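The complex is shown incomplete by one protein chain, all other protein chains being positioned as in the whole.
== chain A ==
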Amino acid sequence: MTPGTDVGEGNRDHKLRFPVQSSNKPPAETLEGIRVRGLVIVSFWAVVIFLGLPVWLWTTSIHRARLPLREMLDWADGKACKPSFPLQIAIEAPSLQDAEAAHLVRMTQHALDDLNEFSAHHLRLRLTTSLSNLSRRNASIPESQGLDIDEGFQSYRDSDVRDDSALTVRLRAYEGVQAARSELQSHSTILDIVYPPNQIPSVSSSSSALAAFIANKLKELFAEEQAIIANILSQSAGGIQSASQSPYVSPAAGSGSREIRSRPNRSINPEMAARLASRMTRSLKYAPTYHITMSLFTPSASPSSWNVESALAAYFTPLLDSISAVSNFTVDTQVQLYATFSPSVHPPEYDTEHGVWTLQEEDLSGFINAAEWPLSPSIGAGPTLNFVLYVSDQATSPLVVKGSQASSWLIPQWGGVVILNPEDANATSPESTLSKEAIQPALLTFSHQLLSFLGAPQTPPSLPLQLQTLTRIRAASLLLSASSTMGSLARLTVALPSIAIPETVSIAVDTTLSHLRGTCDALKEGKFTEALENARIAEAEAERGFFEKSMVGQVYFPDEHKVAVYLPLLGPIGVPLTMSALKELKRVWALRNAQRP
């Protein structure tokens, strides 16, 4: 207990009680001592700042691989690629002179270009010659090459024509007909046009009924495909617009891309657009493999089996074989007895007017008793399509949907249902085995449903043409979906700074981008199969990058938690360090003030 040396006036009486001890000031500090102390404090702080903090940051940092964000967003915004679909259409006119034919083709092309409102999808006509008049054609090579409308296609060799052309138009003059007629062959890509010989335009004429007829016919054939592609492109543009709130996409760019893409939408009437939209929601996302599960459900013990193997071989497998170019399919079947409706479904009501039992239309969505019917997805990669054949109960047969009197319907992105009403409703006991013929109508319905799940158009009636269209539609939608995945990934990495990005994601992104470029180029060149191939890889890689496991499961330590754990260490160390630093700063500051006059 030492009294202060500078006792104020108010403490006089204390002074009296405690006599002041003289000369108890500590000796003045040496300059060396002060300097050493300052150095000690500085070195401690230097260790903390130059060693402690970097080590801390380094050990707690998260690895983030570099991603080409700008490029990814460009793809998502549609700035990197403007997909176009130039369709090659070969025209065979064996009965025409080359000059006449060339003129006809040129005029038809003009007519087509006038009709076309959607520039991304356009038809390119080229004159070709059938094998029969090959020799004659050889003489006129320069002219025939000159007929190529698009300069970019000059390089095509004639041998490629068959493979590359989407459609071959065969022109035939026929004396007996009054006006031009056309016929599309349902199992090949050949459109036969028969015309009266007098309709051939002369080389000098500027308009022709035949050219207009061909142009209209071609437009008609590809109208639906064009509408679907326009729809896909515009939908993705709309999706980007709504998602483009990210700071990385400037508003001008977003609206610009929308303007470009939404233009074709105007050419589709609203009715058509709605129909297309419903078809798009119905169809499944593209996958390289689909699993198809055919299930027979019966509410009682019979029929307990069906002759499905031979029926499939006869009525279903041929279709699968023909579309195996687009995707692979596995088929499995099962039989389920005692399948009851779910309790939410109203029991069938008897319609006395038609003499049928009816199901309410609003119950159709709950018809599948998900809790009890074993319709789990198949094992392995790829989505499962369920086709349910429900044999109506004997007591409530025939069973149809109220109103439409239909007995089959489709559940979007899930599968189809067909109610099979036994032929002989009066039989005392139903057949225990369904014959191949009995399930044929159901399988045909399933085939139709399968095509609509795949997103195939309903026109034109030729199956090869439909499949070609499917290739283009799939390539377009895959291109856009992979691009938008890239955009999502880019926005995600920006939005979550604490998420780790492993190298595999970076590799996947690079692969995706290169294959997207490949798709875009192939589309421009009209190589649609190659484009689909590239788009498939791009989509798979994009999904793999986006759903990278180590990215999803980020370890999360809240800051409070870290502070609570480290506080016992940082507190007792930090306080003396800070206090000494402050004291030293104060001393330096006082010294400086004192030195200043």
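Note that contacts are C-beta pairs under 8 Å (C-beta built on N, C-alpha and C of every residue); 3 or more make two chains touch, one makes a residue touch a chain; residues count from 1.
Criterion: contacts and distances are computed from a predicted model.
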For the chain that is missing from this picture, which UniProt protein name fits: "Mediator of RNA polymerase II transcription subunit 18", "Trafficking protein particle complex subunit", "GPI transamidase component GPI16" or "Ribosomal RNA-processing protein 44"? "GPI transamidase component GPI16"
Of A:T330, A:Q360 or A:N421, the residue that touches the missing chain is A:T330
Using the definition of touch stated at the top, determine which of A:S304, A:S342 or A:N421 touches the missing chain. A:S304
Given the contact definition stated above, which residue among A:Q88, A:T189, A:S208 or A:T293 touches the chain not shown here? A:T293
Just checking the interface: what residues of chain A touch the absent partner chain? 1-5, 7, 11, 14, 18, 21, 24-26, 29, 33, 37, 40-41, 44, 293, 301, 304-305, 308-309, 330-340, 372, 374, 376, 378-380, 565-566, 568-569, 571-573, 576-577, 580
